[in-house]
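With one protein chain withheld, the remaining protein chains of the complex are depicted in position.
By letter and in written order, the chains are A, B, C and D; residue numbering begins at 1 in each of them.
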Amino acid sequence: MQYQETRRTPAEVLAEPVLGSVQTYEQITDRIASIVLTDKIQLGWLVALTIAMSMLGMMGVSLLGLFYWGVGVWGLNNRVDWGFDIINLVWWIGIGHAGTLISAILLIFRQEWRTSINRFAEAMTLFAVACAGIYPTFHTGRPWLDWWLGPVPGVSTGMWPNFRSPLVWDVFAISTYASVSILFWYVGLVPDLATLRDRAKNKYIKVIYGLFALGWRGSAMHWKRYNTAYTILAGLSMPLVFSVHTVISFDFATSQVPGWHVTIFPPYFVAGAVFAGFAMVLTLAIPLRHVYGLQDFITMRHINNMAKIMLATGIFVVYGYFLELFFGWYSGNEYEMALTYNRLFGPYAWSFWALIFCNGVVPQLLWSTRVRSNEVVLFGIANVVSVGMWLERFVIIPVSLTRTFLPASWGWYFPTRWELSLFFGSIGLFLTMFFLFIRVLPMISIFEVRELAHHKMHEH
Amino acid sequence: MAQNEAALRAMLNRLQIISLGVGVIGLGACAVGFTMNSAQFFQSYLMGLMLWVQVSVGCMFILMAHHLAGGKWGGAIQRLLESAIMVFPVLGLLFIPILMGLPVLYEWARPEVRAVDHLIQHKALYLNVPFFAGRAIAFFLFWSVLAYFFNKYSLELDKTGDQEVKNRMKNISGPGLLFFGLSVTFASFDWMMSLEPHWFSSIYGFMFATGASIAAFAFLIIMVNFLLKYEPFASVIEVRQINDYANFLFGAIMTWGYVQLCQGLIIWSGNVAEFTTWYITRISNGWQYIFMFLALFQFFVPFSLLLIWPLKRNIRLVTAVAVLVFIVRVVDLFFLIAPAEVFHHEGLYFHWLDVVACIGVGGIWMAAFSFVLNRKSSFMPLNDKIQLAQEQGHHGAHNRAATHSY
Amino acid sequence: MSAQVFHPSTNSLARTSLLVGALLAAIIPALLAVYIRSDFYSRVRDPLSQPIPFSHERHVAGNGMDCRYCHTSVENAAFAGIPATETCMTCHSQVLAGTTLIQNIQTSWDTDKPIVWTRVNDLPDYVFINHSIHISKGVGCDTCHGPVNQMRLTWREHPLQMEWCLDCHRHPEKFLRPREEVFNMNYQAPADQLALGERLVKEYNVNTSQITSCSTCHR
Amino acid sequence: MAACDAENNIAVVGKEEVMMGREMQWLRIDSYYSGDLDNPTTLSQPVMCQHCEQAPCEVVCPVAATVHSAEGLNDMVYNRCVGTRFCANNCPYKVRHFNFYQYQDTETPIIGLRHNPDVTVRSRGVMEKCSYCVQRINEARIEAKKEARDIRDGEVVTACQQACPTQAIVFGNINDHNSQVYKLKQQSQNYGLLAELNTRPRTTYLTKVTNPKSEIKQGDA
Partner (left out) sequence: MHAENTQPPVYGLMVEFDTPETLVEATRQAVAAGYKKLDAYSPFPIEEVSDLVSSVRQKFHTLPLLVLGAGITGLATAFLLQWYTSAINFQIFNFWRVIIDGYPINIGGRPLNSWPAFTVVMFELTVLFSAGTAVLGMFGLNGLPLLYHPVFNVERFSLASTERFFLCIEAADSQFNLEKTQKFLEGLKPTNPVEKVMSSEYFSEGLEWAELL
């Protein structure tokens, strides 16, 4: 069962089937479940978790400082009122999109290559949404009053939130997204939790998995309703996932700020989110399949398809940049023109050109099958794209704000160490949750791989 | 029960003659209209032309998506798609009258307006007659060339069965989608958005493409319903494909609603005078009824109908929805074009030319379409059979989606 | 090893705990909402101890004093005014003079240091209320302050939360009385209060859209 | 500006904060230069909250902490503000100022006495801006209502208006067609700052008409 790395042409590499050389349901189950059920704790995993948790500690410190002193610890000012907080919110939410896309949209389109990547991509979604959630929660001046944004009649004040504000839409969109993602993830997990329950040797572990498996016994009636519910969830998630980044884009597009008030933003943000999301899935999938020997499940076919989706969405994003530039000129509006000029040649021009390099130039390498069949290069490109997508939000959010309408409103923005530490801290939170996840839950959906194997057997 | 291929060919022949007749009469009526009210003629003719450009544009998108993604749904209608895009040269010829009427349609083409309007002076670098005409020619040329090669390679694949040809079509489709999308975007800016040269919306191109995909899917469903009486369509197209087409139409309608909502909400919330004017003319003086009609019949009604999954497996009902949607496409284009200030309609204003132009251009379009389709040696991509068979093997795979699609 | 992990009783246990969880999730916020509005939380009817055991009942109901005798600025100013030691001493230099009851007044008088009363109807600093305008629009003293004439030690009669304020600002007709009855602590609302209120709202030119604007009270 | 600071309890934030771009002033004097670089002509324009009728800041506030009053003011309700700062981003005039830290000393009792008792002292995490001296408006309105009459033109005088030696600032009721401000607004040289954005600012400016070297320039009056 050892993965054989022989010299193959790129086309051969990419022609790998979606399921490698695993033969029986038992083998499939064992390969995936044993990662979780083993008693051994690998040293590498422990080291990685420790690093991640120390970064998480950094987040704790950053949040405490923020809470104690106020938003003033950040580099914001009266011209640029949003900086790292909202950049990272959008960045993390965007990363989350790939998970839902893989699990819902590819299901609707009957793409069998979703099967072995959906679970950890969904987990990634949840953790990314959790990271994203930290920013809007703590970026407010008085975070202890955040619940005023919810649909509760203000206790004893008789006040309601303003439903015209995109931030209230965000509250609904993000919380719905998080809830539905958790449901989708959990529903997908239940049959696998039952498998773990039945395979675990330790009595307590059996009980814990058993509790969460809810007594799932795989009956035909269960499966019947399960499939209906799963399909409905997928159908609902598809518009939902589009809506989330659309609503995020409304935070900017519905305002009047030059560079924000752009009608192409919704689809362009959605494409960017998928772009960033697949970049992160690749960043995670490429090391994972080697570390845990999952090359039979996450094959080069998967990697290749994800790279292609990155290419397609990346092109749409570039289309967005292009239209922004075109309308910057075509509008004939002096503020739009000034903004475009400022982006291209202003004090923050480096970020724009770096963005074009990361998101516009580098992903074009993906046209080549040779590049798509080389995991190391792909890993590099995926990371460049992650940086690029971060830069995109930097260019849109603070850089637009540094030069708005009146010359007196011109300003600047530099992050302080508090913003940086919170950013790295949130990466720590993400990694901590992810490392715990791969140790505690099956990172590949076992029952769906069995089902896929069943259909593959039928074909031959 | 289904009639054989020969009957289909005979029918297409008849269709070609009848549509040609309709087209000639329609365009003749348009010419009469031109002598009566030339401004109205150009407005209506633009609308009629845009409707059928959208059908062809949508078919081009679908064809390239099919080459990229594969699947039986595309194979079964591949010939229809190929024929629909081969109409581009004809559409290019039909575009010539528009070039004649530029100053009537577009304020920026009037020297006296340009002399006083600073914004138009600024945009003159892009919006000027030679460049506009050059772009239009380039677009139609590019689209026709693309269409030609897709037809040529497809024929080659039929003859030789060389998978290399198949890969070639796939390889063209990737960058093809990119450049085609870009050209459609700018075509929509040129031909429709610049009717109101002071206004702009960067989602306009995407909106046009969405409209095009609705028009194309609606057209294809109507055609499929029609062709199901004949072989080989009767034996190839199953309920599953009908369901697929209905889902695609559903998706296109959802995307249309999404784009409309996004643009509307952004402009409504931003409330910047520069952008709101476009909506203000369209929600006052009777135009608001068109607005509501569109919201109802281009979105809510077909959306709700297509939500009912048993309906999507009934070709008659799906066709009924498609007919409705296709008719409302005309209204949508009317809504985009007619309220433009350049036409000086005080309020909601219909003209018989609006209908006649759609039918006239449509006649010519259908004649060209059926001509190309009838010249195909086979109505199914021959050497894609392997793929079609494979798809059937997948039948069981991921039945969750297949049985209960939403 | 059997596949059975759990005892039959866990079935009921699981369902019950889910049900209880769901109920708690519904009840806890409701309880919280009720608690925040409870008398306990807003200290309604909780007599506060004062430096002097001052009884409004004795002075108003017993001696028949008018509110304005002590709260002099109530008709003209935002603040109703708390009487100075001198006001007290106009009577108490004679009445109860020298008793322990008024010892603190005496001390204040002697040392020339004002008495520090405990505020009963205390609002947050970001809420601004003007007594004079309420009086001129026919809001009775007891509408907000309750039956002060019956209080031995003064308490807060109403929660003074925004919802409570808004209830009157939105529907003043439920509470208004003729201007001349404002200081009548024994005023009984007539049976046709709504009709009367609506008439008074017109007559006194009370503009509800204006008084529900935020800056009316917060600035 | 000093009058405004004193009237409205505006915090003194210190040099470091101003260097960070966090100055705290409700009224800003924008300077525009024209002409020769060495000896430019300076035009100054006081910019405070414009009290837009279609205020971009209000729509985006999630908690309705900045809303219209019945009289058309842009109210800023400090105690409702959570501090998302969206309003400041969306303000085209950038006249909103955020309390990034606890600038005001609320602990020392003696400092409390320094404040105007009619204006809330803002805490950290709260947005603030020019209120047209709403406390003065309220006071005048209450007096007028007690006397069962309308507020007289010129009865409300904002702090900046009071302090301006050239009487360049006029405040009044634009619904009252006899008011000075209404009449001034009817003049042809009246304009709104960034009015093309459709914000419909209530604060408007009068173009300064001068005739140096037969050129027309814009300023304020």
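Throughout what follows, contacts are C-beta pairs under 8 Å (C-beta built on N, C-alpha and C of every residue); 3 or more make two chains touch, one makes a residue touch a chain.
What you see is a predicted model, and the numbers here were worked out from it, not measured in a lab.
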{"item": "Neighbouring shown chains of the undisplayed chain, as defined at the top", "value": "A, B, C, D"}
{"item": "Sole residue of A:F127, A:W216 or A:Y335 that reaches the chain not shown, by the stated touch rule", "value": "A:W216"}
{"item": "Residue in contact with the excluded chain [from A:A98, A:A173 or A:L391]", "value": "A:A173"}
{"item": "Of A:F250, A:Y268, A:Y292 or A:Y321, the residue in touch with the unshown chain", "value": "A:F250"}
{"item": "Among A:G65, A:P239 or A:G346, the residue in touch with the chain that has been omitted", "value": "A:P239"}
{"item": "Touching residues (missing chain, whole complex) on chain D", "value": "52-59, 61, 64, 67-68, 70, 200"}
{"item": "Contacts of chain B with the absent chain, listed as residue ranges", "value": "261, 264-265, 268-269, 271, 396, 399-400, 403-404"}
{"item": "Chain not shown, touching residues in chain A", "value": "24-26, 29, 151, 153, 158-164, 168-169, 172-173, 175-176, 179-180, 183-184, 186-187, 191, 194-195, 197-199, 210-211, 214-229, 232-233, 236-237, 239-240, 243, 247, 250, 447-448, 450-451, 454"}
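Following the convention adopted for this analysis, only the chains that are shown with their structure count from here on.
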{"item": "Most distant chain from chain A by Cα centroid", "value": "C"}
{"item": "Selected pair, greater C-beta contact count between A-B and B-D", "value": "A-B"}
{"item": "Chain occupying the most central position, where position means C-alpha average", "value": "A"}
{"item": "For chain B paired with chain D, centre-to-centre distance based on mean C-alpha positions, whole Å", "value": "53"}
{"item": "Separation of mean Cα positions, chain D and chain C [Å, integer]", "value": "35"}
{"item": "Junction residues of chain A, two or more chains touched", "value": "157, 159, 164, 166, 254-256"}
{"item": "Multi-chain contact residues (two or more partners), chain C", "value": "none"}
{"item": "Chains touching one another, given as label pairs in label order", "value": "A-B, A-C, A-D, B-D, C-D"}
{"item": "For the chain B and chain D complex, residues of the former touching the latter", "value": "269-274, 276"}
{"item": "Chain A residues within the chain B interface of the complex", "value": "107-110, 112, 164, 166, 227-228, 230-232, 234-235, 239, 242, 246, 250, 253-256, 261-267, 311, 315, 319, 322-324, 326-327, 330-333, 367, 452, 455, 458-459"}
{"item": "For the chain C and chain A complex, residues of the former touching the latter", "value": "3, 5-6, 11, 14, 32-33, 36-37, 159, 161-163, 166"}
